[in-house]
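Only one protein chain is missing; all other protein chains are in place.
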Amino acid sequence: MMEQLLTDSLNTAPITGMVILSLIVVMINALKKEPLATEYWVSLVGIVINIGLAVWVFPERGTAFSGSVMTGGYASVTAIIFLTAAALTIMLARVYIDKIGANFGEFFHLILFVTTGMMSFAAGLDLLVTFVGLELMSIPLYVLAGITRRNLKATEAALKYFLLGAFSTGFFVYGIGLIYGMTGTTKILDIAQNINAYSSEPLFMVGAGLMLVGFAFKVGAVPFHMWVPDVYEGSPTMVSAFMSTGVKAAAFSALLLVFTATFDFMHSSINTVVAVLSVASMVIGNIVALSQKNFKRMLAYSSIAHAGYMLIGITAGGGVSIAGVLFYLVAYMLTNLGAFGIASFIENSDQTGTDIDDFRGLYQRHPALAVILGVFMFSLIGLPPFAGFFGKYYIFVAAIENGYTWLTIVGVITSMISVYYYLRVVVVMFFQPEGEQVQTARFGREGAFALAVAAAGVLLIGVFPSVVLDWVSALF
Amino acid sequence: MSSELIVFLILAAVGVLSGILMITRPNPVNSALFLILNFMALAGLYITLHAQFVAIIQILVYAGAIMVLVLFVIMLLNLEDEEPLREQMSKRHYGSLLVALLALVLIVQVIGWNSGGTLETMREQSPHALRIGTVEHIGSVLFTEHVYPFELTSILLLAAIVGAIVMAKKRFP
Amino acid sequence: MDFTDILISLIKIVVMFGVVLLTVAELVYTERRISAFIQNRLGPNRVGWKGLLQPYADVLKLLLKEDIVPTAANRFIHTLAPVISIAVAFSTLAVVPIAGETIRLFGREVQMVIADVNIGVLYILALTSMGVYGLTLSGWSSNNKYSLLGGLRSSAQMISYELAMGLSVIGVIMVTGSLRLTDVVAHQSGWMWNMILQPVGFVTFVVAAFAETNRAPFDLPEAEPELVGGYHTEYSSFKFALFFLAEYANMITASAVIVTLYLGGWQVPYLELLNLPVGVTIALQILAFMLKVAFMLFVFQWVRWSVPRFRYDQLMNLGWKVMLPIALANVIVTGIVMLLL
Partner (left out) sequence: MVPIHYYLILSAVMFITGVVGVLTRRNAIIIFMCIELMLNSVNLTFVAFSAYLGNETGQMFVFFIMAVAAAEAAVGLAIVIALFRNRQTVNINDVNILRW
């Protein structure tokens, strides 16, 4: 019994490690008076160690804790994605949280808790674990969204995110309830074995649909997207960055695990629903983004659109598109963290100054930042040789192979629309004169390093896409 | 009608009525009280399903802790009545009501007239129902088969404590 | 469940009610006499022999007063609140066993407990957590700022101390291995009272019980120097009498629960060695139970008139920073000791 527990804990080492790390950081914060440096360094080093652990347990493919969690393989890959996002977030946020007055240890605790939740969410083979992981991811995020408590926008964003998030949780668990009732189990693998028998049950399909609502809410797909712009705009910028990359990655990883990899809803009605969600997200996200004046809000609509692209991969199904979606997640994570990071550098201390007009003349003031942001914008459009191009490419290829050519066409057309608003940022940065109120970017050494890592990642993945693709394709 | 059915119908009526009253009362405290009544009715329903441990925990956690917290906050903020629902009804509200009614009809149809499916095999409670509701059985399963989500929940509660303090503490840097 | 069962349950309930009501009356009397003794006064000594009938005179006076409901009050909740308080106070006693042997009544073996449920400990905790509503709602419905403050204080206080209370009880459950109160008492035969096995848990439980019954030094919800009368400022006549009754009934309930969980309940050490007839055994057990409860009641009154009231922040600090960690540590230590033994 004890040996079994120990083996299982070792096989799920990244998650166990994150739990221990978050407890250590909470204790450090509780035991000492003045905040900052220690928590930051302990969190960062701990996350890096956990990335190492995730690589270490990669070969241990299987399940642990009586089939509740997945170990190794897919779980390791997703864990590395989330941990990288967390590490880059806290590095980019080092100076930022000081600027906006959220510089207390709890910021790091909450980021660590969220990361733990993401990893469990994406590795849960029992819907029970999926659910608890989802909540462990969401609840600290509600707080992070409003961590600058005296800022009106931030508290409003927190309230909206909380109310709508809890609302969607209700649908999610109701779906699980109906699935449990029809199958008598919550273990995903057991359900997957008899999936053909179950999918003729109307209540089972209703349950799956309700779960899909919960997932669609978390990834921010239309028509469950209404929280995304408000929350991304209102929350502290680096929190929005973490939401748009980490949370989206976690939700998509779990969606892949539950729906594509195991339930295999190919050619079922659920698939049509996902396709509709995907088209709606691409169209509405890209078109509304055209008229946005605020950079964060624009990125919010862009993230809705990108959720649409990734949903194409979910619709197509099969190993190729899973690899494509994972690739897309890595590319999008690096790009978007960088873009939000630059916005956080030039932001004012009262969390204003992220309008697109505030980027005017950035090239004159900080040429390096402007060039890097340009790289990110091109990657978001999906131009070669940047990472975003291959993300879209693999997903579109997988869709065409599975007979979803029309989805690909919609995807390409909406990508063309998106060129306008991404390029507008580039034009404003490079060709428009500075405004009267010049904001100096503040980022510090860690921020510069993290930004360099993100930019280098975007370029390297763009030039050598096969490295990442081989890595994720090895899973299937 | 069997006595079980009568008990069920009474509890169900209390549950539904208190739910409807909960969402229509303008005063938040009245709403909270009807919600507590609803929780009591649910606890009764759990007893009819032989889930005694769930029933008592329902009262202990929901009625005894969560709702006290909600009432505490309502009183602390000294919230006033919302304007009556009738006066603030807009098209959007009627729309949502319509959608909800439609969903209800759909669900009732799926559940009620879905003959031949798995549901048809569930005419009666399982003979195991009495055994699985006890504290002993639930405890042993919780700490063996479901130990992982259990430990994860403890982290979740810690995160919630940290989060609540961050948001609500008065003097904070 | 036939008619005889119902009849037996009814008899038990009626007897319990009668005993508790009588005890409450005399409890008020002893409280006043003890306070007088501690403060070097005489106390009530005119109505009846040594003033024993004083509480009845008081009740009569209360009932003859006018029942006032403030105009701005929420009439329904204002009436409901004292009813909740009293109902909770009485129904907790339903699971407390008062003797170990069974007696024959109408041809059945009757246990000396109203309802021997297998989750008795949880039942007590659940009802305790319900008790807070009486106070909170009375405070809110009176539409009076002092009442509201009293109600707010009571809800915060009772939630805070419920945690310590529940965690202390877990120690007892771990030692006993059952949630059934008859098992808890049966397990404490001889001198193996839980007070000796669980000394830390006993202390935290008693302190939490003081807070849960809103008795001094934790009587902040009705602290008269600051809040006029706290949550029952706007109550008069019969409703006030109900609150009064509920407070003392709560004391009796708390004492009975403490005795059951920690002081061996009806256990009289080594009674079984004497081979007494069943009737005498039962009588002795009930007597032992009542004496233990009476002792606890005396402790309640003794503390009230000896220890000054806490300040509100002290109360919260005590609850969260002292009681909760101690109770948690108690659970862990109990677990480790049980693992090693």
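Here the chain labels run A, B and C in written order, and each chain numbers its own residues starting at 1.
Everything below uses one rule, namely that a contact is a pair of C-beta atoms (placed from the backbone, for glycine too) under 8 Å apart; a residue touches a chain by one contact, two chains touch by 3 or more.
All of these numbers come straight from a predicted model, not from anything done at the bench.
Asks: Need the list of shown chains touched by the one chain that isn't shown.
Replies: If we consider the entire complex, the absent chain touches A, B.
Asks: Looking at A:61, A:149 or A:442, which residue reaches the missing chain?
Replies: A:149
Asks: Taking the full complex into account, find the residue in A:158, A:274 or A:375 that is in contact with the omitted chain.
Replies: Result: among the candidates, A:158 touches the missing chain.
Asks: Have a look at A:178, A:329, A:395 or A:410 and name the one touching the chain we're not showing.
Replies: A:178
Asks: At which residues does chain B meet the chain that is not included here?
Replies: For chain B, the residues touching the absent chain are 2, 4-5, 8, 12, 15-16, 19-20, 22-23, 28, 31-32, 35, 38-39, 42, 45-46, 48-51, 53-54, 57-58, 61-62, 65-66, 69-70, 73-74, 76-77, 79, 82, 85, 88-89, 93, 96-97, 100, 103-104, 107-108, 111-112, 119, 122-129, 132-133, 137-138, 141-142, 146, 149, 153, 156-157, 159-161, 163-168.
Asks: Which residues does chain A use to touch the chain missing from this display?
Replies: 128, 131-132, 135, 139, 142-143, 146, 149-150, 152-153, 155-160, 162-163, 166-167, 169-170, 173-174, 176-178, 180-181, 184-186, 226, 229-230, 233-234
Throughout what follows, only the chains that are shown with their structure count from here on.
Asks: Expressed in steps between touching chains, what is the minimal separation of chain B and chain C?
Replies: Minimum number of steps from chain B to chain C: 1.
Asks: Which one of the chains is closest to the middle, using the mean of its C-alpha atoms?
Replies: The most central chain, going by mean C-alpha position, is B.
Asks: Would you kindly tell me how far, in whole Å, the mean C-alpha position of chain C lies from that of chain B?
Replies: Roughly 30 Å, centre to centre.
Asks: Between chain A and chain B, what's the gap in Å when you average each chain's C-alpha atoms?
Replies: One centre to the other, that is 31 Å.
Asks: So which bits of chain C are touching at least two other chains?
Replies: Residues: none.
Asks: Among the residues of chain A, which ones contact at least 2 other chains?
Replies: Residue numbers touching two or more other chains: none in chain A.
Asks: In their complex, what parts of chain B are in touch with chain C?
Replies: 29, 33, 36, 52-53, 56-57, 59-60, 63-65, 68-69, 71-72, 75-76, 78, 134-135
Asks: Which stretch or stretches of chain C touch chain B in the complex?
Replies: Result: residues 74, 77, 118-119, 122-123, 125-126, 128-130, 132-133, 136-137, 139-140, 148, 151-152, 155-156, 158-159, 162, 179 of chain C touch chain B.
Asks: Taking the touch rule as given, give the residues of chain A at its contact with chain B in the complex, in rising order.
Replies: 5, 8, 19, 22-23, 26, 35, 64-66, 68-69, 101, 103-104, 106, 109-110, 113, 116-117, 120, 126, 128-129, 132-133, 135-136, 139-140, 142-143, 146-147, 149, 158, 181-182, 201-203, 206
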